[in-house]
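Heads up, one of the protein chains got dropped from this complex, but the rest are sitting where they should.
== chain A ==
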Amino acid sequence: MPELVITVARFGFLILLWIFVFTVVGVIRRDLFAGARSGRLVAAPRAVGASTGQAAKPAKVKRGRAAHQLVVTAGQLAGTRITLGEAQITIGRAEDSTLVITDDYASARHARLVPRDGQWFVEDLGSTNGTYLDRAKVTGPTPVPLGVPIRIGRTSLELRP
């Protein structure tokens, strides 16, 4: 084998190795961009949960509009959302709840959300640790404004338009 061929093969292999690496990076990069863009389109729940100022803003702008979604903003299920219909939503650790939360501070049947004339009401179902609407403890059926957090244990929920 001539020396030239071996040298070409030797460096050609190294170059091919790096071409492979960059091709893989190219494939991944497109994936990463796809993920990032969709992340920007929809509000990040964590940021909303962290600063109440941001949470209050959309609520103010969209006051009066009907709620269409229930979004979990904090806790293990953060990021989950449920499209609201006309049926009530039950929340708790029981397997037959609409939203099953695996929170050590939640009761089996913790609370429920009931729609009445386009307005959603939260109702505590006699839970051990209570349900809070923003800072206030929920005692009876309470109307839930958009964007105000409902707190159950370490989980936070919000209604969104």
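Everything that follows uses one rule, which is that a contact is a pair of C-beta atoms (placed from the backbone, for glycine too) under 8 Å apart; a residue touches a chain by one contact, two chains touch by 3 or more; residues count from 1.
As a convention for this text, contacts and distances are computed from a predicted model.
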{"item": "Per UniProt, the name of the complex member that is left out, chosen from \"Transport permease protein\", \"2-oxoacid ferredoxin oxidoreductase\", \"Sarcosine oxidase subunit alpha\" or \"Cell cycle protein\"", "value": "\"Cell cycle protein\""}
{"item": "Chain A residues touching the omitted chain (full complex)", "value": "1, 5-7, 9-14, 16-21, 23-25, 27-28, 31-32, 34-35, 37-39, 41-46, 68-69, 71, 76-89, 95-100, 102-104, 154, 160-161"}
